[in-house]
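Of the protein chains in this complex, one is absent; all others appear in place.
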Amino acid sequence: MKFLVLHGPNLNLLGTREPGVYGAQTLDDINQSLEKLAAGFGCSLIFFQSNSEGELINAIQGASADCDGILMNPAAYTHTSIAIRDALTAVALPCVEVHLSNIHSRESFRHKSLTAPVAIGQICGFGRDSYLLGLRALFNHVKSA
Amino acid sequence: MKFLVLHGPNLNLLGTREPGVYGAQTLDDINQSLEKLAAGFGCSLIFFQSNSEGELINAIQGASADCDGILMNPAAYTHTSIAIRDALTAVALPCVEVHLSNIHSRESFRHKSLTAPVAIGQICGFGRDSYLLGLRALFNHVKSA
Amino acid sequence: MKFLVLHGPNLNLLGTREPGVYGAQTLDDINQSLEKLAAGFGCSLIFFQSNSEGELINAIQGASADCDGILMNPAAYTHTSIAIRDALTAVALPCVEVHLSNIHSRESFRHKSLTAPVAIGQICGFGRDSYLLGLRALFNHVKSA
Amino acid sequence: MKFLVLHGPNLNLLGTREPGVYGAQTLDDINQSLEKLAAGFGCSLIFFQSNSEGELINAIQGASADCDGILMNPAAYTHTSIAIRDALTAVALPCVEVHLSNIHSRESFRHKSLTAPVAIGQICGFGRDSYLLGLRALFNHVKSA
Amino acid sequence: MKFLVLHGPNLNLLGTREPGVYGAQTLDDINQSLEKLAAGFGCSLIFFQSNSEGELINAIQGASADCDGILMNPAAYTHTSIAIRDALTAVALPCVEVHLSNIHSRESFRHKSLTAPVAIGQICGFGRDSYLLGLRALFNHVKSA
Amino acid sequence: MKFLVLHGPNLNLLGTREPGVYGAQTLDDINQSLEKLAAGFGCSLIFFQSNSEGELINAIQGASADCDGILMNPAAYTHTSIAIRDALTAVALPCVEVHLSNIHSRESFRHKSLTAPVAIGQICGFGRDSYLLGLRALFNHVKSA
Amino acid sequence: MKFLVLHGPNLNLLGTREPGVYGAQTLDDINQSLEKLAAGFGCSLIFFQSNSEGELINAIQGASADCDGILMNPAAYTHTSIAIRDALTAVALPCVEVHLSNIHSRESFRHKSLTAPVAIGQICGFGRDSYLLGLRALFNHVKSA
Amino acid sequence: MKFLVLHGPNLNLLGTREPGVYGAQTLDDINQSLEKLAAGFGCSLIFFQSNSEGELINAIQGASADCDGILMNPAAYTHTSIAIRDALTAVALPCVEVHLSNIHSRESFRHKSLTAPVAIGQICGFGRDSYLLGLRALFNHVKSA
Amino acid sequence: MKFLVLHGPNLNLLGTREPGVYGAQTLDDINQSLEKLAAGFGCSLIFFQSNSEGELINAIQGASADCDGILMNPAAYTHTSIAIRDALTAVALPCVEVHLSNIHSRESFRHKSLTAPVAIGQICGFGRDSYLLGLRALFNHVKSA
Amino acid sequence: MKFLVLHGPNLNLLGTREPGVYGAQTLDDINQSLEKLAAGFGCSLIFFQSNSEGELINAIQGASADCDGILMNPAAYTHTSIAIRDALTAVALPCVEVHLSNIHSRESFRHKSLTAPVAIGQICGFGRDSYLLGLRALFNHVKSA
Amino acid sequence: MKFLVLHGPNLNLLGTREPGVYGAQTLDDINQSLEKLAAGFGCSLIFFQSNSEGELINAIQGASADCDGILMNPAAYTHTSIAIRDALTAVALPCVEVHLSNIHSRESFRHKSLTAPVAIGQICGFGRDSYLLGLRALFNHVKSA
Partner (left out) sequence: MKFLVLHGPNLNLLGTREPGVYGAQTLDDINQSLEKLAAGFGCSLIFFQSNSEGELINAIQGASADCDGILMNPAAYTHTSIAIRDALTAVALPCVEVHLSNIHSRESFRHKSLTAPVAIGQICGFGRDSYLLGLRALFNHVKSA
């Protein structure tokens, strides 16, 4: 099994960006934790981060060729991108949406997700653990499909 | 470590209630899975299900005496109960909110959670796995607190 | 055939509560009228009134064991209870919603029903007759199903 | 006693129009059932169907001369016609509003009725039975007035 | 100078319809008062009342041939008819909108006029006087144009 | 009979202020026209203009001592002043609201009047004529009261 | 193949009505262009224009007997008529909605179409060409069905 | 004179629950202060606290037998319970609503009270003093009724 | 201790203004009652009433020099004046907001207070008692501060 | 004459993406059909597809150098991109907006187009035909300009 | 060149009012800084501060006699005063709106400005610098007009 791990805008700054909100870990820390967990599952992961909505769409489209699912944190685009939602619907891969922070306790424009309705489910609020739990959820879903 | 597992209204019907939406497992199945996982963590669990908002509040208040956290699925009360939210704020125990179904792809009145803003985070859409992932999230949070 | 007749909050006060709005009959008067009509249909009725949302849900769940349908007046909970709606969906019994007063000519928060969309239909505005007409509707529906 | 039975736009197509939603009976079937029930009550009925808002208003106005009440299904005009509402208020005849389908489980623009607030009450969701129950309600109301 | 006086739905019932709201005068009384005032101005009037939106539009279109302006009370269609608004824009005759009652102190759905923005102005709340003042306003406007 | 004529904020600039919208006449021109018309009615008028909400309220309160009615153009305060509305309700004098321009064809924040619901009626869109028609309406109303 | 071409309210005034918005062509010009194009397709057309919502509904219902589709410009009724929408759903003929002007660049109440969701598609903004393109679309759709 | 003092959900936690918001006093402290004040008035008090909406309704209904008024803090149910509002209307006892905190400076969902419109008045923001002032208000009201 | 008692627009009319809503007492009656109560507390009071928003702001600003708190009834300005709110925030004196009537049972535009969020608390619905209770609340607050 | 044909995000997946919604044709199929039609008109076409909002803007800006118009399907960006709207306004080329599916019968967030108001017109719902009709519309518009 | 510098309500308290939000400078400090800058431009300034909406309107009207522009901070009236907006439109002097604080990061009722749409532009968030930059903007605008 192989999964695309997709990181949205500004996640490359993790560790430096508002540590009070997002924690002190870097994106590499998170990716390594994911890799370790995936190894235990016998899965491989591909990582991609971009600040560009278009590149994220390209990556989603590309995943349909050789991936079994997508673990994604669309970050700010969660709330504004119908185009990413359409890409997810188009490739029809199982997808799990994760957020580091609890989006329900932040500004009201972060409460609504355009992408969650086309994902299997959503996990938010647990920092790095959101990703790790998301990978478990995705792995279990694909395994039992 | 000891956690309260709180099940909201109609969850006692699991397995019979709309299996297409909620899956074929009973609440007992879920509780046993949780117990097994908790055992691996060296945690104990207390289970409580009620269809009554007031009894759920009583249970939350009672948990403050001897529990280290709450894993809860407030079901329909997620969207209507300020009183449960207030109870969670009052006891100030770490709490993880879970939902079997993906609430973001259902009726619009299920998109808004009154309780999620006072929880650590929210997990939805993965059936029984929502609970198991939620227990992991809660355990990790309390352990690292 | 057997039906559950469910009366929501404050209906136990009928006859004393705002007679200008709800009429001078007591809940017993209504129940006796229903019983008489049901006898003519060869049906039996079970009556239950509660001011508690949770107990109403329990009664709905209990009806799935031995009832063929529900005649209900959820009163104030009509407009606030997603949990009752979920219980109705879960037991999947045919249900008719009735109201003594014309909810469309009262405060705007009474215009919207959360339960009507999962009922067969709704009857409002005819005082005791709302119940009697509702029983007819329910009986005909079940008979012809 | 004499009642006007008023059928709004597109109801002349009953039996052919979306049978899944409105049933297989024609408007004549419904009218005959009503006539039979009315006969039992010792009442006479006048039937009128029109696709024109103005003609429906004319019929309502005309009823004030020799009718004791109105049984009406304003169909689509339920949700858009202040003019029909004004006609009902003007003639001040008791009126019962009925709908074949459960308007609360359809598109949101069908949830709001402009005419129900000036009727005695509303019955919806029971197909042909909505009319028959409505006639009972109207007859009882006028008899006891 | 010649003006069309247009009366919308239910105004034919004046004198009988809710005298508390609309006064005890009939439409004929109003028309005669208008005729008398018009005579003083050296104007002639054409009167038209209909309950049908389409016929009102036909009348507006017809007025463009031989009228110098329109005095209209669109009644309930004031709040729902884009088609009448379009007709007024199309014929481009000066138009004055009048209402017997003060629409601003009634139900909120009567506060908004779709036709007033394409009229010269609006007069409401003065019973028969609304029409007489409206005729003066229209006459002065056309005279000074 | 004696009436207060009340002019709201910026009306002292008439003739210079946006002549395209408000016409070329000054406030004095309008007052003189009113005076002339009032003379014909055998009425006297008191004029008051202010840019201050408080002074307009004072004037309304003062009118209760010796006036039989109020002809007012509250201008911008029409849309924002609950205090002027309360003053009108408090003195309980018959009041007619007028506007030079057609407020329904301007910015949406001018469509809603806070004062019109407590006036007898409203006249807008006829320039100076709005005032003259308003005086007629007020005179007729008081005369026939 | 035979199609009904339906023209809504005020379209009979084309050529005289706001030529800046709707162009200088008359409805006859448009009908002749359509006829010519239809001839090329080997289709026949029936034309109907009315200012009355009810007559438009009658025409739609009548088309079900002998037409293969409907090309319609509901004009103002596009935005207010649930009854026309219901008629279209009832006859279940393929329908194409056209508008002369670009409704998206006009008043906000013209942005929403009640009829478009039950049509195959919508074409707006191209003057007479909207009709001609609409006929092509309808012909292609029916041919390939 | 005898009054019911009704405490809504989570008020049993006072003193421990968010002392920064609700103060350090326990519910017993408040009840004793009330008792002392009532003694000075020659009144007796009955106290009831519940986390259950249904039990609060039962208590309100029960008060009609032997109480002269209700002093209540419905807490979270203030904002969600039409059923409690209906109970208050049904028993028709004078009622004063109090809140420890200033609900107008908290989350927007706490700004709206469903129960205040059927109470005599509302007092909020003064901690324990809200109750004491409320008792004074209720006593004065009943004494002077 | 010294407090400013601030009365907003139209309160000078008390006793004459809508006695059904506001009671038969004059503002002087209220002021004398307040003075008597204040004397018992050993406090002095300054009274100020104005119909002008600006003068009320001046009075609030002036109070910062020699007052320990403000008891205010901003009347209509409660719902429209951000400027009064800003003045209260600027002087940072403890402030209690009172209303004679129950603003929650009146027009919806009176339900929202712009000033309450910056006051200690709000009391409404008790006529003259609202002021007296408000003075108690203010005195207790300042004493215990 | 030369036109830019602009395809928005995810349209490169046509033929594989949700064939039930968008049809089985690929983007190449559509482009070839367009080319064939354009040849008949004596026009040439440039094709551009991108998933990036910025690249679509670049393409629009580039078209101003050598194109006579734009045929575009902005796909998901239709509903979110003010930047594309601004680009269209800036280059001031005639533009026709097309959509494969009927956006009015899909999710409500697809009903509103930010770009249509600055286009000549919009065509939606006809699959590949939407493009072909759009090219006709654009060609006719430019030819007759 | 001569400009009116207009300060709205509560700005006279600058330096004492919420220094955390508005800074420690007094209004005199700001005026002196402005005077110095104006001197460099060869302009003279007139200063006016008032807490009264009416007086601010009077000042704006007065400026039309001898000023070339207005630099204003309408403070709280920015968000509530249509009357000040109308005054600005009436005098038709170039006007620059400034705010000390960043109104976009404060309460939502401060995000909307009623006066900015009739000003040349708006500057906010820079404390005293907002005024100095505003004077530059005004000077440049008038000089280049």
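Each chain gets a letter, A, B, C, D, E, F, G, H, I, J and K, in the order it is written, and its residues are counted from 1.
The rule we apply is simple: contacts are C-beta pairs under 8 Å (C-beta built on N, C-alpha and C of every residue); 3 or more make two chains touch, one makes a residue touch a chain.
Quantities reported herein were computed from a predicted structural model and do not represent experimental measurements.
The absent chain, not drawn in this view, touches the displayed chains A, J, K throughout the complex. Screening J:5, J:38, J:63 or J:87 against the full complex identifies J:87 as the residue touching the chain left out.
Looking at A:38, A:59 or A:75, the residue that reaches the missing chain in the full complex is A:75. Against the chain not shown here, chain J presents residues 52-55, 57-58, 61, 80-83, 85-87, 89-91, 114. Think of the hidden chain as still there; on chain A it touches residues 8-10, 12-13, 16-18, 50-55, 75-77, 79-80, 109-110. Those residues of chain K that touch the chain absent from the view are 102, 104-105, 111-113, 116-126, 129-130, 133, 136-137, 140-141.
Just so we're on the same page, only the chains that are shown with their structure count from here on.
Think of each touching pair as a link: the shortest run of links from chain C to chain H has 1 of them.
Chains touching both chain B and chain H: C. The pair from B-H, G-J or H-I that reproduces the interface of C-H, where over half of the contact pairs by residue number are the same, turns out to be B-H. Inter-chain centre distance (chain C to chain D, centres taken as mean C-alpha positions): 23 Å.
Centres computed as Cα averages put chain F at a distance of 31 Å from chain I.
For chain G, the set of residues touching two or more other chains reads 52-55, 80.
By the document's touch criterion, interfaces exist between A-B, A-J, B-C, B-H, C-D, C-H, D-E, D-G, E-F, E-G, F-I, F-K, G-J, H-I, I-K.
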